[in-house]
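For this depiction, one protein chain was excluded, whereas all remaining protein chains were kept in their positions.
Per-chain numbering from 1; labels A, B and C assigned in written order.
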Amino acid sequence: MDLARSDAQRVFRDELRAFLVAALATEVTDDFESQRAWQRALYAGRWVAPHWPARYGGRDASIEQFAIFVEELARARAPQLANRVGLQTAGPVLLTHGSDDQRERYLPRIASADDIWCQLYSEPGAGSDLTALRTAARLDGDTWRVSGQKVWTSFGAESDFGLLLARTEPDAAPHRGISCFVCDMHAPGVDVRPLRTMTGESEFAEVFLDDVALPPDALIGERGAGWEVGNTGLASERGVAFPLKEQAALQILLDELLDRVRRDRVVPSPIQRDRIAQDIVNLHVLRLMNLKTVSQLSAGAELGTWSSLIKLTWEEAAQHLADTVFETTGPTDPIDEAGRGAAMLRYRMASIAGGTTQIQRNILSERRLGLPREPRRT
Amino acid sequence: MDLARSDAQRVFRDELRAFLVAALATEVTDDFESQRAWQRALYAGRWVAPHWPARYGGRDASIEQFAIFVEELARARAPQLANRVGLQTAGPVLLTHGSDDQRERYLPRIASADDIWCQLYSEPGAGSDLTALRTAARLDGDTWRVSGQKVWTSFGAESDFGLLLARTEPDAAPHRGISCFVCDMHAPGVDVRPLRTMTGESEFAEVFLDDVALPPDALIGERGAGWEVGNTGLASERGVAFPLKEQAALQILLDELLDRVRRDRVVPSPIQRDRIAQDIVNLHVLRLMNLKTVSQLSAGAELGTWSSLIKLTWEEAAQHLADTVFETTGPTDPIDEAGRGAAMLRYRMASIAGGTTQIQRNILSERRLGLPREPRRT
Amino acid sequence: MQFGLSDDEEALRESVAGFVSAQCPLATTRQLLDGPLGYDPAVWRRAGNELGLAAMIIPESYGGFGASPVAAGVVLRELGRGLTPLPYLSSAVLATTALLALADDEHQGDLLPSLAAAERLATIAIIDEDRPALAIATSAAGRSGVAVSGTKVSVLDAEAADVILVVADSGAGPALYAVDRGSPGMRIERENSLDLTRRQFRVSFNETPGRPLGPAASASGLARLVDVACTALAIDQVGVAEAALHMAVDYAKVREQFARPIGSFQAVKHLCAEMLLQTERASAAAFYALWVAESEPDELAIASRVAKSTCSDAAVAVTSANVQIHGGIGYTWEHDAHLYYRRARGAALMFGSPESHRSALYERLTSAAPQEDPWG
Partner (left out) sequence: MQFGLSDDEEALRESVAGFVSAQCPLATTRQLLDGPLGYDPAVWRRAGNELGLAAMIIPESYGGFGASPVAAGVVLRELGRGLTPLPYLSSAVLATTALLALADDEHQGDLLPSLAAAERLATIAIIDEDRPALAIATSAAGRSGVAVSGTKVSVLDAEAADVILVVADSGAGPALYAVDRGSPGMRIERENSLDLTRRQFRVSFNETPGRPLGPAASASGLARLVDVACTALAIDQVGVAEAALHMAVDYAKVREQFARPIGSFQAVKHLCAEMLLQTERASAAAFYALWVAESEPDELAIASRVAKSTCSDAAVAVTSANVQIHGGIGYTWEHDAHLYYRRARGAALMFGSPESHRSALYERLTSAAPQEDPWG
């Protein structure tokens, strides 16, 4: 048990902090084009994806340094990166499974935010059961012809490329017949429509693919290996970046609330005080669970089902805190910029997206505790 | 919607109250023989089973009057009836399915507490799944020979007779091959051993049956119909008596707690105050749910799955209150006569006995909401 | 004894349910969300003419039907089930109850017949900004006419109301005042409320002319008004919870994942069973409070708080679970799940949070000797 930071980590952090102080000296807004400009500024300092190889704009940083990077950006309240899906999802996939040509072509432009990427995985009929996806890619000569419908696509409207999962072998076992592609979002047949969520915002899109033609080199990795290819990085940088960013978002929300309590702008009842204290505890524990993630990865261990424990810890912390914020703040003085109750509504999706609570519990009970799978319907 | 009491009900209640005031004028202790004496005193006034026919010692009372009866005994803090298993379990079974001879022979002595009865249903391998019971009754000439093991038998040591479920048709479907018997607890081969529970008390027994011989007229109702016969009354007087008595027991516990709060012998924290308030709410709602039970039965409706809602309402209220009592009272001043935490330990069984929480939820989801049964193992 | 609807009450329920599904289905309500009132005044008039909703609890002497609180509850439950934004709660229940309890005969005779005929709409303004419900800060003063000053929040349907009944300090205690639409010094702002199907307003008065409707009210008279409001919201939440439960169960039966209906998984089944339990507990608590409101008024202070806290907790839990069971589709704007969740969350905080009602119950039952026989 040793959680002390090494000198190298401190140097890395201090250099990053100095860069961020300078880069954030001027006020930055949070619209998409500002996020793109911010990503370019980071790219210029080689601070956009430090764990990537230097040849693609990174610093060959360790996973511990990458964790420091994510935390420091949040701590500095830096804007989001415009191309975060490209960096977190397409990046690891291409680095691991892309051809040399694909890597050269896409990775630098992902890092520089010249190309924006989105993810085309979920479908209306394939939510918890992603292996049930039905979007099909059919080989016509050497051209892939893709038809189907995708949902829950972030940056659908802004994207130049989409990382696509489609069924290429209709007769194979459900998770074996899937392949992973680069989909040109400007190609004919790609139709992106905004998807409005319960919060009233349209932060996602539905993407309709109608006989979209993709060239042979759109395929990433082996044909039929799309399940493994598309999930690359889920248990490493994505397994670190997402929870750390979410932890930071919750910490900011909690800090806002505590600040209001200190200034008597929120006067919680005794029960609400206990709720807030539980939020403090939950965030503290989430931080420790995330530390443990980094520790495991830096020791070279697979995360495996640990990710389900992180997911459940996060979703409980998020929903509890968002509910607290709603219940403690009056209608005239919301903490959320989006209005009172906005976080409470938004975090309903924490127990749904990325594997529902129920799916995580199934994974833990079967794969971590070794309890029997349920019987299949006869 | 009309919850007003009729004049007849008020007359019934007032007569009972007057009887109880007189009968309880002298101090009554709560050991078994005192409970037997108390039951005899009630029997003398025809107040032991008012819903029974007059010829067996009852008053042909309605279910609403029976509910009043149960509540008034609790309200007067009357002692328990020694033969309560006989009255609540054997009584309805014999009244509905017993032969004339069986009724004449057993019912008056059940009411007078001359015979004490117990129930022999649960087995170590048949808890949630009662249809899995393995105790077998085999016909040898005209004698039934019974072997097997029963658990969770109240009054095992004090009983003269046991109401027994045993498998008589080994080849029939699990719940079809069971028959219901009167088992003479003094017969050779009956071995009763005390079963100590987590509270440290031995309020139950294990009963071992080793080739016990039962005469032909020990069979109650049809052979193979034991499942229906043995569960008679579950959804009528037993469905009223048990929840009302338990409601009363919880009300007494809550009253004790509130009384201590009033006298500053318990000084709850703000969180504990909210817990206590929730206990007040829970008991109020349990009372209303029980009222609704009586209303349904008096309208001639079947309770069916409603009993599962009652069970869940009760077990939640019971465990919540018992936990509150433990948490709010110090080690030197327990509310429970049995010591600090005794109720908390005892009510662990509320979510296990009589159908676990999980079984009740299954019943509700499948039979009340019409959700699909789970697939059977292939 | 009957703990459940009588044949008459059941017939009323069916006709209201039929009216709601025919005249104001949720698809229509969605189209009115951005409209000026949030509902269609023509439908409200039809509800008055065809069902007598506006006149229900008004005594026959004022042109009403003199119906019981239980009957009003039957209506509120159906309007909750349909998230129907008609001004029934505001005008026909709360304002009417306030007039019957706190106005003198003359003003009752002035206002109630026009409310009964659905010719006019009223609402009540009782909750002061940043004060508990019964600590009335809004004041009414003046020699000839009366001028009302102060700010009220959570006023239902204030924009639609022809007259706002304001509880204000008369100098001799709180009393009821009528302020007409468009009176000078009155400002009506829509609150940025989570709930999209029940509009709430912040209404401020600055030397606004008001008509005194009756003498200063007793504390218990005012408290009873809040008790009635809590009971009304409680039964509304029962309808909300029942609708969400049925949506969830229906979806769980047809949505398939892993080649099975999701409703065949115990995780979903047991969640539905828990939703059912919460809903049934809420229903028992709300109907009991409604019955008590008429038949055992002394018990209303307790029964209404039990009902409001139980129904609020239930409606929030059940509508939240409904979102969860629907998964992604339940998180979309187009799906109705969020409308129910928003309604439940909003109603839970109106006229006191569950916690505040429990706190009041605790105080009542632990101060001095018990005032009620808990054995009922």
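We adopt the following convention: contacts are C-beta pairs under 8 Å (C-beta built on N, C-alpha and C of every residue); 3 or more make two chains touch, one makes a residue touch a chain.
A quick note: this is a predicted structure, and the numbers were derived from the prediction, not measured.
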Residue in contact with the excluded chain [from A:149, A:232, A:307 or A:358]: A:358
Identified contact with the non-displayed chain, of A:23, A:37, A:258 or A:353: A:258
Selected from B:6, B:29, B:143 or B:269 as touching the chain missing from the view: B:269
Sole residue of A:84, A:167, A:238 or A:287 that reaches the chain not shown, by the stated touch rule: A:287
Interface residues of chain C (partner: the chain not displayed): 265-267, 270
Contacts of chain B with the absent chain, listed as residue ranges: 122, 124, 127-129, 132, 151-152, 195-198, 200, 269, 271-272, 326-327, 330-332, 334, 339-341, 344-345, 348-349, 351-353, 356-358, 361-362, 374, 376-377
Positions on chain A where the hidden chain makes contact: 1-6, 64, 71, 74-75, 251, 254-255, 258, 261-262, 273-274, 276-278, 280-281, 283-285, 287-289, 291-292, 294-296, 298-299, 309, 312-313, 358, 360-362, 364-366, 368-375
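Criterion: only the chains that are shown with their structure count from here on.
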Centroid distance [mean C-alpha coordinates] between chain C and chain B, Å: 41
Computed distance of Cα centres, chain B from chain A, in Å: 55
Multi-partner residues of chain B (each touching 2 or more other chains): 273-274, 374-375
Per-residue multi-chain contacts in chain C, two or more chains: 260, 264-265, 268, 355, 359
